[in-house]
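Only one protein chain is missing; all other protein chains are in place.
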Amino acid sequence: MESNRANRVFIFVVDNLIWVFVVVSLIVFSLISKSFFTPFNLVNILSRVAPLGLLVIGQSFTLITANFDLSSESAMGFTAMVAALLLASQKNGGLGLEWNPFVGILIMLAVGVLIGLFNGVFITRLGMNNFIMTVAMLMVLRGATYAISPGKSVNFLPEAFKWLGGGALFRVPLENGKMLAIPASMFFLIFAFLVAFAVTKYTRFGRNMYAVGANRQAAEAAGIDARRVILWVYIISGFCAALAGLLDAGRMDSATPRTGAGLIFPVQAAAVIGGISLFGGRGNLIGAFGGVLLWGILDTGLNIAKVSPFWIEVSRGALLLFAMFIDALKVSYLRRTAIRKVLSASPIGLKDPIQQLE
Amino acid sequence: MDTSQPVILEMKGISKAFPGVQALENVDLVVYGGEIHGLVGKNGAGKSTLMAILMGIHQMDSGTLEINGHRFTSMTPHEALEAGIAYVPQQVRMMDSLTVAENILAGNLPVNRLGLVDWKATYQEAQERLHKLGLELDVHERVEGLGVVEQTMLAIAKALFSNAKLIILDEPTAALSRVDIDRLFGFVRSLKKMGVAFIYISHHLEEVFEICDRVTVLRNGQLVGTYVVSELDIPKLIRFMVGEDIRDYERSSSKQDDPVLVVKGLTRRGHYEEVNLVVHKGEVVGLSGLAGSGAASLGRALFGLERRGIGEIWVNGKPFTARDPRQALDQGLAYLPQDRYRFGLVGSRPVRENVTYTILHQLLNPAGLISFFKERTLVQRYINDLGVVCPSPEQRVNLLSGGNQQKVVFAKLAATRPSILVLHEPTQGIDVRAKIDIYRIVDELASQGVAILIISSEVRELLGVCDRILVMYNGKITAEFKAGEPVTTPENILLTIEGGNIYEQKQMDPVRS
Amino acid sequence: MSRSKWIQFVLDRMIWFILLLVILFFWLRAGDKFLTGINLINILLHASVLGVLTIGQTICLLSGNFDLSAEGAVSLLTVLAAWLMLPYREMTLAQAGGIGWELSPFIVIPIILVLGTVIGWINGFLITRLRMNNFIVTLAMQLFLRGLAFVISLGAIMPGTPKEFNWLGGGRIGAIPVSVIVTILLFLGFEFFLKYSRFGRELYAVGANRDAARASGFKPALTITKAYMIGGFMAGLASWMLLGRLEVSVPTLGVGMTLETVASAVIGGVALSGGSGSIMGAFSGVLLLSVVDTGLNLMEVDPFWVTGVRGLIILVALLLEVQKARIRVGAVATRSGSSTGTAAKS
Partner (left out) sequence: APATPAAPAEPQVVEKTVVVEKTVVVEKEAPKTVTIGYGAPELSGGQGVIMNGMVTGAKGKNWAVVTTNANFDAAAQANQIDYFISLGVDAIVVVPVDSQAICASVQKAKDAGIPFFTIDRAPIGCEINMTVQSDNYMAGKQSGEAMVKLLTEKYGEPKGTVLELQGDLGQNVAQLRGAGFNDVMKNYPNIKVISKPTEWKAEKFSQATLDVVSTEAVDGIYMHSDCVGTKVVLSALEQLGKKFKAGEEGHIFLTGVDACPDAVAAIRDGYSDQASSQPLPDFGVVIADYIEKTLKGEQITEGEVVKEGALWSPARIVKSDTGFMMNLATTSVDKTNASDPALWGNQAK
């Protein structure tokens, strides 16, 4: 009985390994630097990973259906630039139209949706390979961002536009008399992940996504219109990218031609560490959130641990390898004890859990 | 058969050609409601193609199709589903990473007032639906955690839930043990009572007699006829399928005295214990047992696919130390796996490559590259020797019929010139004619001095081929039957397989429990 | 029958025809400048480094694995090579010298090739022995290696690699650059090698069906490790080529190459799921990218539009490529219709 309980606890821990990493890294960095585990810093980690998080949500949706969306980093930059151009004054790099910020937000979200629609239509209707389609889109959109700006950043955006990304929801006083601003983006991020989790877990559409990713033929045989599901996940991914653009532009109070550039690998890494399989049908959004947090903690933690900038990338790579190593140990332990069911439920992205049993 | 039932399906004059093959020519098929309709024929006779046309996967070149009175001149997969036709392939492919409940209700999950998926209701409904069909599965379990029968039954159940009236079962028993087959048949019969019709494709003719009402026979893409099963017998059916009487298989090889494979006290906890066995040169030994008896584990372990545990193994008088398949092959032991799609063949590669995977090192020219000339001649020789029917050695192997695929696996193993060949369910999914071919191949190999160990749940097959049959129960070898001895009867063997003891002379029905 | 075979033949090589179309497009747009010998050589020249890396990537993809680390290896190995060969120069300047050992290129070249291979081995070890996820492992490795490149160079540019070293990247035999010859030989060689060697067979078998490969006596773990080692070796070779061409090491060399190599391979018909595709196919993908790049350099496109136009051209080319499935279905339908002698149905 006792050992059974211990075993259950163990399995629970193994199931939620990503959260173990999150907690351990929090503890380790707190021990390394006393300025890490401060309310200010923790709040900041959450708000700064918000754009990344939104991209991870979109990416997770496509990955669950066994599709890539590599274009989302460019979609984020492009939508942010479109909105910024429409909203900012000429002096600040905009077109001088100075439209109403809400119109700007609507347009930017619509552009995101359009990009997703475009990807989706090409992939589902014209039979393009999803990887290449989105790589091409990545180039087209980044190029378009450079072209419309042209090359210039745009800043000083309207307050209402900035609020979600950079605004404070409320302020709480700290012991040292300073006020801690609780950023709206932090709540939005958590809210977005909850919504995304709810969508994937509690809507028919969400379950259809898993079905399509797990086995497209079987899903189609069950009357699920796989092409429609895939079209929709790309639309959602485009929408999330636009939201990420909104958060980023708000936080930075500007849109730059390079906004979002180079985020795609961190996005995929966060999703995969969080248990979303690159091969579809596995993983959940809560795990992906853990992946995002871990990435954010490493990012900040390494700076705070005063690792030299020259060494930061090295350390990040090494830590990532270490996390995967622990995961591999887990898998091999499970293999030895042959707890096959746990393994197949395990939240770190295995290609084929059964194969790992061999 | 109950002719009072309405006609569900009527296919008339169906023809279909593939590049280079006339797969079907002018074939008719009529199925009534509540009927289990057998569909038999040699490998490549066109059974799967006919069904693919019915399912809208292939388009027929000519012919008509009527389902429940609706006429179709062409069919899409979607229309087929709408019309109530469901296909359960041999390799059931479901949404592995999702739970049983979700697989059942996919695309139509119950929602609450807010439009959100109601998981409690989902599990409950799935449970109830399964219960109504008399199927008890844990609906919370992921499908990848289920066994093969459970998956097949689940697939049938799923089809019914989407209002299928006619379910096509394509070789559903190929990977099942007898116990599981009984479970499946029980399930199918109970559904038949509810008015569901089945088309049942199988190479196990006894099964056709066991479960089918009528049977349609195809030969080389042409219709031979449709017969009421109770008016047929096996030899007749075989004659219809093959077009001639097939000479019964007779052993010609004979066992020699030198032991090739010697296993002493092999033990792996939880799988098998204290296994002792000897296979001699030219001898064919059968090994049978229930699922979980350890027979299959033993085969895989010998080949190095699984851990082996402790104990001694000798091959040709030398200690057998292989830790992986490569070493096993090098030390003279070859293994034919049960699941040929997953372990036997690389489906997307040509026949030529599949045949030579095991012996590439022998085909190298002085430059260390593969000599295509040597390879082609060798492959051609095996294709001729084993009678593999394929348009060319460059054909992708998964486009061949089942029997020919199995021959390719044989060719691959025979090419290594093994001393001992372990065969695991070698005739699964293979037609009667090809089975005989396989037996001949086995016999031929034995007469060349290869020791052969066949692990199979088909007792009749073992009786026809083996010199000796060993039975495993609960991880131990519990009985040995020698060919030609009076105790060596199917009944006795089945009894021991199920754990009984023939010397206790208990009168019990050995075939079914 | 012969007509359909011919259609089949064309369809199988569709990407090459698309390549011709793209060349035609640039010829019309950029005028005779484009179809000059020297420009065609330039196209091949630009295809060389990308090509060498794509060979490595393709081999990894064939085994069913990604290699995201090669671009990191290029960063590290170029920096390392320069660092070992160049004379010492004070580090406080934007340009720096090496560590001061001034090793001969004949020592350094083997070092980077071996190091590349070792990096590949480490990838393979982590993925096959420790069963870590290949995507994350190689991504982490990329970060790690690029990080090391910065640690060694401190971000500085190291100019002036020795003549003997530059031969591969910058040398020419007549008008033809050595790197072009080497790259073409490598593509042909690897195409041949994968077709005729034992390793090639293993690679396709392991990529297509790992379990069956194992049961056929192959060792998937070993094959995958070898694939990564080839990938690493190619990264070493690409580093040598690139550094020799530029004569300057910058720690950011190679940034963004992963997507390009994977894209080239996939454009050329290599499946991301493993076991299908060919080296020459991947070459066509590489050529497509470099034709587009060179063409854009000759057409006076607004610099701000270059990236976007590049993406668009690739998109259109692929759109043509996917049409082949439809053409094929059409061709097969008419053929089977005629062979049964029945009237074509609607």
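As written, the chain order gives the labels A, B and C, with residue 1 at the start of each chain.
Just so we're on the same page, contacts are C-beta pairs under 8 Å (C-beta built on N, C-alpha and C of every residue); 3 or more make two chains touch, one makes a residue touch a chain.
Just so it is clear, the structure is predicted and the values come from calculations on it, not from any experiment.
The undisplayed chain touches these shown chains across the complete complex, A, C.
Here the missing chain is touched by one residue of C:Leu242, C:Ala265 or C:Met280, and it is C:Leu242. Contact between subunit A and the absent chain runs through residues 35, 38, 40-41, 44, 48, 51, 92-93, 146, 149-156, 166, 248, 251-254, 256-259, 261-262, 299-300, 303-304, 306-313. Subunit C meets the missing chain through residues 33-34, 36, 38-39, 42, 45-46, 49, 89-95, 97, 150-151, 153-157, 159-160, 166, 170, 172, 177, 242, 245-248, 250-253, 255, 293-294, 297-298, 300, 303-304, 306.
To be clear about the criterion, only the chains that are shown with their structure count from here on.
When the interfaces B-C and A-C are ranked by C-beta pairs in contact, the top one is A-C. The centroid of the Cα atoms in subunit A and the matching centroid in subunit C are 29 Å apart.
Taken residue by residue, subunit C touches two or more other chains at 211, 214, whereas all remaining positions touch fewer. Contact of a single residue of subunit B with at least two other chains is seen at positions 305. Contacts from subunit A toward subunit B in the complex involve residues 198, 201-204, 206-208, 210-211, 214-215, 217-224, 277, 281-282, 340-341, 344-345, 353-354, 358. Within the complex formed with subunit A, the subunit C residues making contact are 68, 126, 130-133, 135-137, 139-148, 150-151, 154-155, 210-211, 214, 259, 262-263, 266-267, 272, 302, 304-312, 314-315, 318-319, 322, 325.
On the subunit B side of its complex with subunit C, the touching residues are 15-19, 22, 59, 61-62, 73-74, 303, 305, 324-326, 328-329, 335, 337, 342-349, 353, 356-358, 360-361, 364, 368-370, 372, 412, 416.
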